[in-house]
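The complex appears here minus one protein chain, its other protein chains still in place.
So that you can tell them apart, the chains are marked A, B and C in the order they are listed, and the count of residues begins at 1 in each.
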Amino acid sequence: MKEIRIGLVGAGWMGKAHSSALLDAQMLFGPEYGTAVFEMVADTNEASAKEAQSKIGFKRMTTDWKELVSDPKVDLVDIATPNAFHYEVAKEALNNGKHVYCEKPLSISAEQSKELAELAKKKKVINYVGFNNTMNPANAYVRDLVQSGKLGKIMRFTGTYDQDQLLDETLPITWRHINKLAGCGALGDLGSHLLSVSQFIMGDISMVNAMSTTIFPKRPKAPGSSEMADVENEDIITFMTKYENGAIGNISASRVATGRKNYLAYEIQGTKGSVCYDLERMGEVHVYFHSDDEADRGFRTVLLNPKHKGYSAFQPAGGISIAYNDMKILEVHELFAAITQGEAYACDFEFGYKIDRTVDAVLESARKNEWVEVK
Amino acid sequence: MKEIRIGLVGAGWMGKAHSSALLDAQMLFGPEYGTAVFEMVADTNEASAKEAQSKIGFKRMTTDWKELVSDPKVDLVDIATPNAFHYEVAKEALNNGKHVYCEKPLSISAEQSKELAELAKKKKVINYVGFNNTMNPANAYVRDLVQSGKLGKIMRFTGTYDQDQLLDETLPITWRHINKLAGCGALGDLGSHLLSVSQFIMGDISMVNAMSTTIFPKRPKAPGSSEMADVENEDIITFMTKYENGAIGNISASRVATGRKNYLAYEIQGTKGSVCYDLERMGEVHVYFHSDDEADRGFRTVLLNPKHKGYSAFQPAGGISIAYNDMKILEVHELFAAITQGEAYACDFEFGYKIDRTVDAVLESARKNEWVEVK
Amino acid sequence: MKEIRIGLVGAGWMGKAHSSALLDAQMLFGPEYGTAVFEMVADTNEASAKEAQSKIGFKRMTTDWKELVSDPKVDLVDIATPNAFHYEVAKEALNNGKHVYCEKPLSISAEQSKELAELAKKKKVINYVGFNNTMNPANAYVRDLVQSGKLGKIMRFTGTYDQDQLLDETLPITWRHINKLAGCGALGDLGSHLLSVSQFIMGDISMVNAMSTTIFPKRPKAPGSSEMADVENEDIITFMTKYENGAIGNISASRVATGRKNYLAYEIQGTKGSVCYDLERMGEVHVYFHSDDEADRGFRTVLLNPKHKGYSAFQPAGGISIAYNDMKILEVHELFAAITQGEAYACDFEFGYKIDRTVDAVLESARKNEWVEVK
Partner (left out) sequence: MKEIRIGLVGAGWMGKAHSSALLDAQMLFGPEYGTAVFEMVADTNEASAKEAQSKIGFKRMTTDWKELVSDPKVDLVDIATPNAFHYEVAKEALNNGKHVYCEKPLSISAEQSKELAELAKKKKVINYVGFNNTMNPANAYVRDLVQSGKLGKIMRFTGTYDQDQLLDETLPITWRHINKLAGCGALGDLGSHLLSVSQFIMGDISMVNAMSTTIFPKRPKAPGSSEMADVENEDIITFMTKYENGAIGNISASRVATGRKNYLAYEIQGTKGSVCYDLERMGEVHVYFHSDDEADRGFRTVLLNPKHKGYSAFQPAGGISIAYNDMKILEVHELFAAITQGEAYACDFEFGYKIDRTVDAVLESARKNEWVEVK
């Protein structure tokens, strides 16, 4: 029973979510995958750090993350800071030989992510990016369908991640609207989740051709204020893709998609079958097999069940709702299984870099209005 | 190419619908199933009769249906009168040796329907009741699933026919609310359609146990009037059933079912599979096979296609919407095929009688608050 | 910050689920609602008790539940034993003045439950039955719709709880099939959950009329055995109801409902609106308002969101999947809020008794084949 001493950087909502997932994972999977020891928490905001310490039970706290990443009693650096700080924290942690668990995105540029991926490889530590949607039993099932050949040759991927949380134009400007903090808009925030699912199931994208639009180009500087600030990035992104596997694709994301709440939805068409999924109905996958008798043929509404990877951790029988948060529990479990058992995992820093270089190519394409290769 | 000379009794909306279906059927199926000759139309309302004559092209008209049913140039008496008159017109037509096509219900009592069924058998003429829902390719498909054994032993039938057309309590009293004209309420108007589907797919019901309720016991005597008249029959009916095949059932109907427009919906559960259907989504049947692999198992949304009986008359490929009215076209086609080719048909007067005796048993059960045998 | 010392009776799956929910609730709602202290666990199986002690962290263990229910350091007796033992444990715990948290059902007979409800009232302790479905934000929302009058006068409740976990006839006999252990079959196991939802939303049922059937009357004594044992109770139950509020109802349950996994589904029709729900799509409620413009009127697919009671504990924005297990978290939170803050709660022993007396009336009706009053 190995203890893994956690150093959490960033004591906000996401840091709490990581810690809570760690506790739940331990209850579900047992101590043979390692036990989390809440060693240290760092936050530039001292009050936040203290609150996290007392609530989650960290032994120590600091306002200086550099202290944490070099602390000899920290085994795993857990990065839950705002996106723009992932890069330097991860880099320093790697340089100190720590395992690193970084909330998605890996960084806010392909260049930074590439550097981190190479450094992680050199350091031979566990390097895990929290693209939790790849942990969804539904996506694991779809990946199996695709990779087993059950759907035949894949022809087409169509997907969007739509929400309407920023529809209200009186909502003030936030870090999400500022590129040096967020990297980009709907593409980074939502699209990157969909890209992680696409990467996981479909493999590499080779070319993209994008278009973006900003529906609300100015927002109030503060709630109720009449002073306006520029929104620097896209409310909606859409792009065509060519995949290495020969398929073509359409990928979109919108943060102003009226009526959509958590609509990460996609359809994959292969020559032998097709599959549809929509995260607003998390527990069901729609799959069609061309080989079924014509009279009885139709999309099957498959309810998630213990045959789908990850589900049985939560429920012993099918059709019972699991939560969005449960993907995070599966994620930290996989992370611990990698650390303590040497088990394989998909979302390493190389994976994170692939997402980020695709994001970069999409942004470049939207700027240039032309096809751009994903290098 | 045989000519069938039609004598239509009742020149209202339904009479027009029958005639229109006859023309469409001829275009779709060709003259080898017989050609309709619009010989004579009868309606007590002379204006209606004349209008039908000119619009549909009947050669002759009369205000006396007795003249029509005994006319030597009439081969087929088509009964589209209000329900309460079906009995005497059908009886007289049979006694004159005519083929009879009677809009559902056969009559407004089991006793009358029994007499008609026996008389029809004796006369050896075509005796057809217009339960058009049995012509729905979806119901034909479900019947095949049940009768082929693909669903295993049938355990349970659950169905309702819900509409909300009479939800508005300011709508005045009509013949539908008066028992001597309508026989009963939601049960006769809507429930009997569902019973015809049940009879067609599941076979005979042996016992029923019913409960009914009248939500609006009084309605205005006329639009806007403050004088009120008694509603004599049920707005909602619900009953449990035992089938001869060993299954149990729940059947309901409501004419005040807020939000439901044409919701003839049912589910059949067998030991090897289940099926669901809903007429508001006429073109799709949901079917589940227990034998499918557990990982890929789910209700299949089967879109109607040429493998389902009747569909190919309208479309050469699946997934294309057919209309409620198309069931009527299939019905008159089956009628003509019976007359000219001697082909078998399900909804004869015996079938109509079975529906009406079930209706009677349900009404008796609702009155007595106990199980009643369907004799 | 009050400590509540837990004495858990029954160290199986459900006991673990309760304990896990307690920990999660604390993380979500904070210590102001009380802190669970795992004081003592009792199980007649010593190994189970020991395992629970070490895994969950109970201070003490025993194989004699009577020791636990009288222990002065236990504040709350948490009953997670097989159903047949709820009664005596709860009674003894109440007699010792303990707060009692009893997994559903309260007991296996109306008589026992009545006695417990009266005793609990006399003892003035918190007496909580774990009907977790009443905690579902969806059901809370529907209750609001009904009780606010937004749906008008309620006309009709139609519901079923269907699963197919016992469809396979080679599955051996279990305690679920034996009446002295289970009380009854699908009605107690599944139907009681639906009854709790009905009770919560619709209020008291006054009359029932039931029919039941056992599809597989014999099952192997052990896996693979050719020796068969009698199944003593129903695989399927269905009954008609009359509610005190004037509505009528149909309620069913099946444990052999091919294709259904967790299908607790119901529809409520009122004169101003209707609502449908189905637990297989836990996150969405379908609601129809008659007052909407006719052109734009239809069932709305409402995704659960922070406006629905309980949801915001888990997610800050709508449309994100919460889990079946989250209902248990809300349940133990309500329990603790009752103990520490004196807050009101719906599912007290009186509520549990109401469910059990309805169950008894349904069983009596199915035996006698007639309407039975719920006394």
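As a working rule, a contact is a pair of C-beta atoms (placed from the backbone, for glycine too) under 8 Å apart; a residue touches a chain by one contact, two chains touch by 3 or more.
Predicted model, so just to flag it, every value in this text is computed and none were measured.
Colleague: Looking at the whole complex, which of A:A257, A:V302 or A:V359 touches the chain that is not displayed?
Modeller: A:A257
Colleague: Considering the whole complex, which of B:G12, B:G203 or B:G283 touches the chain not shown?
Modeller: Touches the omitted chain: B:G283.
Colleague: At which residues does subunit B meet the chain that is not included here?
Modeller: So the residues of subunit B touching the missing chain come out as 20, 23-24, 27, 30, 55, 163, 165, 260-263, 279-284, 303, 305, 314-315, 317-326.
Colleague: List the subunit C residues touching the unshown chain?
Modeller: 141, 144, 284, 286-287, 289, 292, 294-303, 305, 307-308
Colleague: Touching the missing chain, which residues of subunit A?
Modeller: 151-153, 155-156, 158, 160, 162, 164, 167, 209, 211, 213, 215, 236, 238-240, 242, 248, 250, 252, 254, 256-260, 269-274, 288, 290, 298-299, 369-371
Just so it is clear, only the chains that are shown with their structure count from here on.
Colleague: Going by average Cα coordinates, which chain is farthest removed from subunit B?
Modeller: A
Colleague: Suppose each chain is reduced to the average of its Cα coordinates; what separation in Å results between subunit A and subunit C?
Modeller: 36
Colleague: Centre to centre, by mean C-alpha position, how many angstrom separate subunit B and subunit C?
Modeller: 42
Colleague: Could you put a whole-Å number on the gap between the CA centroids of subunit A and subunit B?
Modeller: Using C-alpha averages as centres, the distance is 55 Å.
Colleague: Scan subunit B for residues touching two or more other chains and write them down.
Modeller: Each of 298-299 in subunit B touches at least two other chains.
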